[in-house]
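Of the protein chains in this complex, one is absent; all others appear in place.
Take a look at chain A:
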Amino acid sequence: MITLKGIKKTYENKAGRFEAIKEVNLTIDKGEIFGFVGYSGAGKSTLLRLTNGLELPSEGTVELGDKVLSELDKKAIRKERQSIGMIFQHFNLLWSRTVLENVMFPLEIANVTKSERLRKAKELIQLVGLAGKENSYPAQLSGGEKQRVGIARALANDPKVLLSDEATSALDPQTTDEVLELLEKINRELNVTIILITHEMEVVRKICNRVAVMDSGVIVEEGSVLDVFKHPKHPVTQRFVKQDREMDTKETKEALKELQSLYPDGDIVQLLFQGGSVNVPIITQVSRETGVDINIIQGSIQSTHEVPMGTLVVQLLGTKEKRRSALDLFKTYPIEVEVLGHDE
């Protein structure tokens, strides 16, 4: 669907040369939700703008379906952009237009007739759940509502691809979830390929099928979201995955301290389950077979696009030998085991 071949992007100005993208090769399939994650300056924003021709690569080609973007003239690129929607961190709505007029904007650019513009815009406003707000101005809307307008506007010309530039980064967690659900629905119902960039691993975990982790202009890790979350290889990826889990671990640390003082000879262990992969009562079995007592400190479920992932933090109580064999036994199951704290 979208193929990036040998992409390099260098900016040159008086201050010198800056390599935003050093070398990127990637194929994004039709109908998937693909996430680019990375810190600011990693080149993900440039990469996103290369896919709709807002930026042109210094080297390499961008292929959209059977068209090579960099071979088209400016007019043809503009035409091509009409089939690529884009949403933004700061929504980028026209304050001078109502919700309805904002959604009609891309249709005006595409020279759609007035009656058809109205029909399409109303239908999309309905789809994103903003019925009744057609005549409001952006200034009268909340952040979440503004992004819904942004999404409706991006969908106006029935795009094959939707580009999302940090679309949830300016929103609170609750609203982020709502917007992500909407994006998922659009991907499912309208079969729109979604490419998103974010610095929040949570976003990737919740809706992406595949993810590419970017650092200093290169993709350092790429794969299915589940694989990357379970076995992050590159240090940058590990940091992102860890950050995502840290939301829960803050409380865990408190509990950890407390338990460590209560049970000075315990091991604190984190078990990571991938939904549906375990059909054995692990805790009971380990406890029974090795004779350790297992105290459950905390459990949480993180949903991914495909399956839920469960995290369980437990405390193992018993002699050192027993605890060791318990740990070994845990490792024989298809789960991830991580020792968070010992007490010697």
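Note that a contact is a pair of C-beta atoms (placed from the backbone, for glycine too) under 8 Å apart; a residue touches a chain by one contact, two chains touch by 3 or more; residues count from 1.
As a convention for this text, contacts and distances are computed from a predicted model.
K.L.:
One chain is missing here; what is its name in UniProt, given the choices "Insulinase family protein", "Tryptophan synthase beta chain", "ABC transporter permease" or "Cytochrome c family protein"?
P.N.:
The correct option from "Insulinase family protein", "Tryptophan synthase beta chain", "ABC transporter permease" or "Cytochrome c family protein" is "ABC transporter permease", the UniProt name of the unshown chain.
K.L.:
For the full complex, which residue in A:A110, A:I283 or A:L327 touches the chain that was left out?
P.N.:
A:A110
K.L.:
Determine which one of A:R81, A:K120, A:R205 or A:H305 touches the chain that has been left out.
P.N.:
Among A:R81, A:K120, A:R205 or A:H305, only A:R81 touches the chain that is not shown.
K.L.:
From the list A:L54, A:L72, A:V220 or A:L272, pick the residue that touches the absent chain.
P.N.:
Answering carefully, the residue with contact to the hidden chain is A:L54.
K.L.:
Touching residues of chain A against the unshown chain: what are they?
P.N.:
These residues touch the chain not displayed: 52, 54, 75, 78-82, 84, 86, 88, 90, 92-97, 105-106, 108-110, 137-139, 153, 157, 163.
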